[in-house]
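Note that one protein chain is taken out, while the other chains of the complex remain in position.
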Amino acid sequence: AEKVSLRLKWLAQAQFAGFYVAKAKGFYDQAGLDLTINPGGPNLNVETLVASGNDTFGLAGGTETVLLAREKGLPLVCIGVTVQNTPFTYVTYKDSGITKVKDFAGKKVATWFTGTQYTLYSMLASAGVKQSDLTIVPQSGSMAPFVEKQFDVAAATYYNELNTLKEQGLGDKLTLIKPDDYGVVVQQDTVLVSEKYRNEKPQQVQAFLTATIKGWKYALQNKKEAIDIVMAAAPSLNRAHQEAMLDEFEKLVKAGKGTTDGILAIDLPTVEKMQAQLVGYKALKAPADLSKAYDPSFWTQVPAADKKF
Amino acid sequence: MKFMPHEVMPPAASDTAPPMLELVNVWKRFGEAQARTVAVSGVNLRIAKGEFVTLVGPSGCGKSTLFNMIAGLLPPDDDGSLLFGGVPQRDGQLLGKVSFMPQRDLLFPWRTVLDNAILALEVEGLPRKEARERARAMLPEFGLAGFANHYPHQLSGGMRQRVALMRTFLFERDLMLLDEPFGALDALTRSRMQHWLLDIWARHWRTVLFITHDIDEAIVLGDRVLVMSARPGTVKSETVIDLPRPRDPSVVLTPEFIRIKQRLLAEIEEESRKTFAQEGTAS
Amino acid sequence: MKFMPHEVMPPAASDTAPPMLELVNVWKRFGEAQARTVAVSGVNLRIAKGEFVTLVGPSGCGKSTLFNMIAGLLPPDDDGSLLFGGVPQRDGQLLGKVSFMPQRDLLFPWRTVLDNAILALEVEGLPRKEARERARAMLPEFGLAGFANHYPHQLSGGMRQRVALMRTFLFERDLMLLDEPFGALDALTRSRMQHWLLDIWARHWRTVLFITHDIDEAIVLGDRVLVMSARPGTVKSETVIDLPRPRDPSVVLTPEFIRIKQRLLAEIEEESRKTFAQEGTAS
Amino acid sequence: MNDFLQRAVRSPALAFVGLALVWEVCVHAFAPSPRYLPALSAIAQDAWSVWPQLARGFGRTLLETVLGFAMGALFGCACGTVFTYSRWMERSVFPLFVVSQTVPVVAFGALIVIWFGNSLLAKVMTAFFLTFFPVTVNTLRGLKSCDPQRIALMKSFGANRLVMFFKLAVPSALPQVMVGLRVAIGLSLIGSVVGEWFGETVGLGVMLMEAMNADLVVRLWVVMFACGLMGALLYGLLAFVERRLVWWRSES
Partner (left out) sequence: MVAQRKLMASPVAPVVLGIAVLLAVWEGAIWLFGIPPFVLPSLGTIVQHAFTDTGRLAGALLATLGEALGGYALGGLLGLLLAVVLLLVPPLERIVMPLAVAVNAVPTVAYAPLFLIWFGLGAASKIALVALAVGFTMLVNALHGLKQADLAAVNLMRSFGAGPLKIVWRLRLPVAMPSVVTALRIGVPRSMIVAIVGEMLGAYAGLGRMIYESTQQVDLLSVWSAVLVASLASMVFYGLLVWIDQKLVWWR
């Protein structure tokens, strides 16, 4: 079997259930891959590790990260996209009186400056609010400052931060302001491989993607078992939190093309739209050649039975 | 001059007023069991106000230990007690009341000669400027003119001792404890310092307790000479020196002086010999 | 006894063989400009093998500095030169050839009495066990029986000095430099140590240079007594002591001895007085 | 018995029990949000619920810490020594040490993984990286502060550099070196915990990350207590060794 490794963008959790399930169920083995799953961490740059050949595959950031990495000369190719809708939303307390982006004017709005800020910029632009009309502050990994009401608005992923807020009993006190409602869609959790590996070992890439997609399908059809598998990988996790995470994550995986075309589908028109926005904000100098950054050929060859519900 | 067996009182005022300092059965033991050293054993001692008492004894007999206890730095063992002006003193109560010059000079390397000298004055709270002026005026008399701003490592052994001496003299207290203060000085410097000391003693009616290895010095300076026995150290004899004062340096040539000296020497030698006879154990 | 003006040669062998040690116009200055101290100025000195030379002088005149230069620890200023067996010595070449006892005891606080004593032997590479045995045998003679395993902070001032002395004696070299080795000892211990020293000197034909403030000691021990002048220190006079050896302690009472002593005293006092006359500047 | 009781009363253990009680009572009395201060009992309960992972993590992190510390201590002592005797080396290499200490290792997780892999070595190296600097500085200071007069004495005995080093410099410097080691042991622990953020699956650092990610404040406290305990144990061990090694009274 071919020895390969996968670098995740974060520690083991239900967000990566598909991979853990595929490994536990032997999908990778059957495909002739001896796969090691390496967890990520803060500042553990997945793109660098994959581009340098240290890890074969990577589960990295979103569209913006792929494009930025390409521009910096990292020889990476995206072969699949896990999350089809923007995975995060802006949250505010109901009593703040904010219900839409227009209300952000004059408020203190927190967002992650990890690429996420461009989503906010785009939302503001589509609502006709100038960036200078509000205070945009950087947000940390913790939701505590929002809970402490240090900001009026904050970003939260559906599958993690929002659940954390709900666990603290804030669920029905929140208003969600969703990027997708403003026509801003940022797909996330991209599956990456280096150009070199893709060119030299296309069969392995194919095998990996097929097994991964099978894993995701199995995980979403057998969520309890999937959580068992994830919990085995990281026993100190909170089970309830992981169950909630998988529930939310399922919606994101199945959203948009995820159901119509299949799991991990690459939605190039959406990517193109995002790219235009990034160029507009000067995050990118010029539009990239998307045919080099994205390679849907492997996904296309995955049998429909494996990727469709 | 009379030779008195131990326990006989010093002359003058002692019968009427309580003595300035009284030690009753004072002991000091160091270490445990096998490694025990009895440094001071059952010392009884009375010192009247204004007396100049010199203390001689073989090396290692417990003189410095005795001083440390009188200065309040080392608690005596529970056996006996230490009275100051008739009042028993508890641990540390004597601190700040006695001007004490330790055997080692203990100069602070980060202070200049001048600032080392004024250390005690500073502790007392005297403004630095004033203290420095007082000390500066004394430098020539201590043969340290021009060395005010030198640091201790730039001094000779004798100069260091003189700085320590200045430091002690500037700390003016009724009782002075001087532990071999002139050991590292040449003859003339030594006799100058002796003069200085006697002058202070006479003018300010101070009480002085003085350790030395130089018997001439002990006799020339003292009203009484105490001889300490070998370890476990105790006061073996006291000799009242009734040579008239002021005593000229030539007094050392008088037959009376020589007689006293020879007797004291013999005594110390006897004790000293014991130190060398002690084989195998630290008593 | 003859009194010789400076620069006259010592007696005996000196005319034939080259002297063991020769100092030609040796200088040492410390500090710069205003803060300059001339510690040693233009010292010329010849010491023959087997001689016992004592060095006296007012405190702070430069004796220890001179010793430091002879021991190779301090480079002399460029003006003069230092010859050992007729050969000029460059910086540090004398290290390890001279047994040197510094004025401060410099015991190592982490070593016991015994281990401090054998320090030099250990440096020489002697097995520790053997060195310890040799040292242990000497303890009683130094009045340190039973203190083999004590640490320096548990010793009296005189005991520390004796340990330093043992350490020096165990480092057997042809030339010994002793800087006030007996300063903190009582009379008998001192005379014991003197005996011990004379014994070693005579039996092993060592050469000894010896600093002391005790003129009796200087005369009783020395073949020659050198008097150093006040700072800037130079050799002011040499006195050959031709009292017969072995010298009994009672020699101090002979008229000849007293004559020498008085002359030397007068000389030192003259120099010492200069130290106190120096007002305002460090020469 | 009485003696034992007296010693027990005076021992710090009692103070800690008291402190814990005050903590618990205060939390129950004032009921602050657990975000600010959870109850000790809640922390203990949470620790109990994950104790197998906690124990495994503790062991793993301990191993990394000790290995990293040992390497850092050796390297630090060696460098401190070299710098003491070669001013040139000190002037040329020491600034690089200072620079190295300003490099945030956390920012270079990818490089650590590229160089040392997903291995124990990677964590040991991060621990080492934080350890060697304080040891170097303290060794340097300890060796340099050797009494010049004692050096002169040893020279007069003809001691060569090696003898001088072992018989004088090392004992003189030892107390200061031990201080460096005491500072370093805590840093070593921090290094190994941070090292575990680079793709590790076992260890206190991993549990810490998980707790932070899921906002599990109580779990955060559990891990903090575990780290504190380990640090205190290692420090205590070091202090014990120090008492054995540096028994003499200082004399300046």
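Think of it as A, B, C and D in the order they're written, each chain with its own count starting at 1.
Quick note on the criterion: contacts are C-beta pairs under 8 Å (C-beta built on N, C-alpha and C of every residue); 3 or more make two chains touch, one makes a residue touch a chain.
Remember, it's a predicted structure, so these values are computed and weren't measured experimentally.
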Which displayed chains the unshown chain touches: A, B, D
Sole contact to the chain not displayed, among A:T114, A:N199 or A:Q221: A:T114
Of B:L66, B:L82, B:L119 or B:I241, the one touching the omitted chain in the full complex: B:L119
Positions on chain B where the hidden chain makes contact: 68, 71-73, 92, 95-100, 102, 104, 106, 108-111, 119-120, 122-124, 151, 153, 171
Absent-chain interface as seen on chain A, which is shown: 42-43, 45, 47-48, 51-52, 61, 64-65, 68-69, 72-74, 112-115, 137-142, 144-145, 148, 150, 283
Chain D residues touching the omitted chain (full complex): 10-12, 15-16, 19, 35-36, 87-96, 98-99, 101-104, 106-107, 110-111, 114, 133-134, 137-138, 141, 145, 175-176, 179-180, 182-183, 186, 189-190, 193-194, 205, 208, 212, 217, 220, 223-224, 227-232, 234-236, 249-252
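Following the convention adopted for this analysis, only the chains that are shown with their structure count from here on.
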Euclidean distance of C-alpha centroids - chain B vs chain D, Å: 50
Approximate Å spacing (C-alpha centroids) for the pair chain A, chain B: 86
Chain C residues touching chain B - in the complex, by the definition given at the top: 30-31, 35, 37, 56-65, 103-104, 140-141, 143, 145-147, 149-150, 154-159, 162, 179-180, 183-190, 192, 213, 215, 265, 268-269, 272-273, 275-276, 278-283
Touch list for chain D against partner chain A, complex: 35, 50, 52-54, 106-110, 113-114, 118, 197-201, 206-207, 209-210, 212-216, 219
Residues of chain D touching chain C in the complex: 147, 149-150, 152-159, 163, 167-168, 171, 246-251
